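A single protein chain has been omitted from the complex, and every remaining protein chain is retained in its original position.
What follows is chain A.
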Amino acid sequence: MSDRFSFSRLLAVVIKELRQLRRDRLTYGMIIGIPTLQLILFGYAINMDVRHLPAAVVDQAQTQTSRQVVEELQQSRVFNFNRALHHAGTGEAMLRRGEVKAVLIIPADFERRLQGQRPPLQLIVDGSDQVVQQAARQIAQFPLRGATTTAAVEVLPYYNPHRNAPLNTVPGLIGVILTMTMVMFTAIALVREREQGNLEFLITTPLSSAELTLGKVLPFVAIGLIQTSLVLLLGKWIFQVPVRGSPLELYLAALLFIIASLALGIFISTLVRSQFQAIQAAIFTFLPQILLSGFMFPYEGMPKAAQWIAEVLPLTHFIRLARGIMLRGAGLADLWPELLALAVFAVVLLGIAVARVHKRLD
């Protein structure tokens, strides 16, 4: 290297970089794709104001006024009380399954309570979801006509009565961490065999592509389960995050999610040509997952189209499973649609990926 800084040499490197970049069509696409995706996601899909949270109502009073109150609360559009139930117990079960986010209970002595000191309305909310807690607080301010108390609605945050924030984030965090490591590691690991020339030797041995692929990802299944345990243990020790449901079922859900994420990683590795591209592609799938899955921003605040996309992403389903099992004490029997979605995702992607892993060089 010469002792003086040369701008023509600098320019030579800059031109070389731009030329290489232009040849790398995937990187080129990512340069455009990642900001576009982020802008659209942040701009359209992410909205902290939630609307139409699914909710149930248990009207034990069945009076003119009680029906009117439900009607008025419905007008606020925060909750959508479209399930009318007879028993509070049914409402709680639906809450546990994640079918509704809140249950409004109008006690039989509603009319009398309006004149008394006790809050005439009870709103049981799913405390495992921070967004729902916030929405419930809005409703609590609701002025009730003819009521003597200012706090007309008593909010009962189930599952997280102390509004402990880590309780809401830790279950989702397991999913986020698994997504990051599983997708990126497998995507890179498989491409590395090709990049370093190992693949050319391997395909002359009796090793089949299924054996190679499975052998490469199996260690990551173990790594994923270790990571899950680590987050669970740290969450319990440091933040007192419980596992209220069955730990075995939680691990089963994690296992299925790990397989789905590995399938995504393998699929990426069949599309890219270098480790660098693999990292970019992994980030490309990671972004919508973290933004749309309900981990960071409320699913209920998203427009329909974004919600459909979210339904395709494995992280969305895993976060619902993790919150359900860990915080609401739900079982896999309650949450089977989420489990089914993960299984379908894993099978479809793994099928495509294995079909794409060629055992030839062309």
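The rule is short, and it goes like this: a residue touches a chain if its C-beta (ideal position, glycine included) is under 8 Å from a C-beta of that chain, and two chains touch if they have at least 3 such contacts; residues count from 1.
Definition applied: contacts and distances are computed from a predicted model.
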Quick one: the chain not pictured, UniProt calls it what, "Succinate dehydrogenase", "LuxR family two component transcriptional regulator", "ABC transporter" or "Glutaconate CoA-transferase subunit A"?
-> "ABC transporter"
Omitted-chain contact residue, chosen from A:D49, A:E72, A:D109 or A:E200 = A:E200
Those residues of chain A that touch the unshown chain are 196-207, 360-362
